[in-house]
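For this view, one protein chain was removed and the others were kept in their places.
To keep things simple, chains are lettered A, B and C as they appear, and every chain counts its residues starting from 1.
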Amino acid sequence: MNYQKAPSLEIQEWLNSEQDLNLEVLKGNIIVIHVFQMLCPGCVQHSIPQAKKIYERFKKDEVIVLGLHSVFEHHDAMNKIALQAFLHEYKVSFPVAIDFPLENDYLPTTMKKYDLQGTPTLIVIDKECHLRMKAFGFVDDLEVGLLIGTLQSENEANN
Amino acid sequence: MNYQKAPSLEIQEWLNSEQDLNLEVLKGNIIVIHVFQMLCPGCVQHSIPQAKKIYERFKKDEVIVLGLHSVFEHHDAMNKIALQAFLHEYKVSFPVAIDFPLENDYLPTTMKKYDLQGTPTLIVIDKECHLRMKAFGFVDDLEVGLLIGTLQSENEANN
Amino acid sequence: MNYQKAPSLEIQEWLNSEQDLNLEVLKGNIIVIHVFQMLCPGCVQHSIPQAKKIYERFKKDEVIVLGLHSVFEHHDAMNKIALQAFLHEYKVSFPVAIDFPLENDYLPTTMKKYDLQGTPTLIVIDKECHLRMKAFGFVDDLEVGLLIGTLQSENEANN
Partner (left out) sequence: MNYQKAPSLEIQEWLNSEQDLNLEVLKGNIIVIHVFQMLCPGCVQHSIPQAKKIYERFKKDEVIVLGLHSVFEHHDAMNKIALQAFLHEYKVSFPVAIDFPLENDYLPTTMKKYDLQGTPTLIVIDKECHLRMKAFGFVDDLEVGLLIGTLQSENEANN
């Protein structure tokens, strides 16, 4: 099958990470990105717990979990200071990127490049940096596990 | 029984209310106060939904539901603008008071006067303005209903 | 207000009780009856846990919790032996009555006398043996607490 190349991430700043991350650096790993806003109830209730679960399960493995804070409303409320407090209170320890804001647009850069509808959105990228899932709303753990299992096996088959 | 008089609320500003509220104005009603911080996970998961449920159930009745935003950590993150966004996103429509901050103390005024341990805390005040519950942590709906039922009946018995 | 007198319970056998119970014996207490069938999913998921919670909360108090097993379908499957195993597995320790079956009717006797629509049904009887709640489906803990609080206070007001 022909899968679309995942667009690059346009990031203002990384939290919970000693270095700036990008898809080129992470290539060879499966990448699971939870796109969220810290004041989005569905993100807080479902997606952040799911992301933390996946991170715990695979953290010594070849699956990378990232958060992408893509603010498209209440920009004044969801700034970097607020996000840092949120990550501390919700015990989020995986790397979280602040989506690069645009001056004359309420949508941030990566959100536009990926043509996202809102938050939460789950993005999964395979080891060859192809976009394999882009799902708005809550995705069942069964589906996420299934896709990760498939992507892990592809790699073994190809190498 | 002799119950303690509820201390007055020291409030910086009221949101979701056209007028400033205080215990004297509300006297004659049962008052349920959910003390919270917008970035406190237990508040978001349990207390805000409980407060909304009680508000919906009793809003045409003589039970008043109030939120009290008592910030004692991450003060920069949980300011008025952030709180307004939070109330909008979580569809909180009952009145919410911002606990009056103190200049040289991380604890706000009402929190100190009531000697609260943290958030969430549930406060229930009877129709005579006595403090009838001050419970740190999550209180089961059964207990809250039981106390409201008791306080409603007291009133009828006394008048 | 004028409340209806609660019809008497027509019981084939009591489990978890050393003696046969009836409303006359229990008069003076608030009586909470969970009408259930052991193979009714809504009963197992919501009502049995609620009944256990109320029983734990009030067991040293003047609130009596009873189960009433009113079988109106799958009669062969939900017999006494099966019910005993169910009560053991679900750790139900409050008294449970087997509603008296009728020979030519799939509905048992008490269910008919109370004109119940199905299971789960929550019945609450006040200290004067009046029927104060008869609710088909799941009743929120807040409502149950509220009613118990009201009924407890009535008693105190009257005596």
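Points to keep in mind about this one:
FYI, a residue touches a chain if its C-beta (ideal position, glycine included) is under 8 Å from a C-beta of that chain, and two chains touch if they have at least 3 such contacts.
Please read these numbers as outputs of a predicted model, since none were measured by experiment.
Shown chains touched by the hidden chain across the complete assembly: A, C.
Only one of C:3, C:90, C:106 or C:136 touches the chain withheld from this view, namely C:90.
Only one residue in the set A:54, A:92 or A:123 touches the chain that does not appear here, and it is A:54.
Panel shows chain A; residues 53-54, 57, 140-154, 156-157 of it touch the chain omitted from the view.
As for the chain not pictured, it touches chain C at residues 39-41, 44-45, 73-74, 76-78, 81-82, 84-86, 88-90.
To be clear about the criterion, only the chains that are shown with their structure count from here on.
Arrangement of the chains shown, judged by which pairs touch: a linear chain-to-chain path with two open ends.
Rotation angle, chain B onto chain C, C-alpha superposition: 180 degrees, expressed as a multiple of 5.
Spacing of chain B relative to chain C, judged by their CA centroids, is 35 angstrom.
Among the residues of chain A, none is in touch with two or more other chains.
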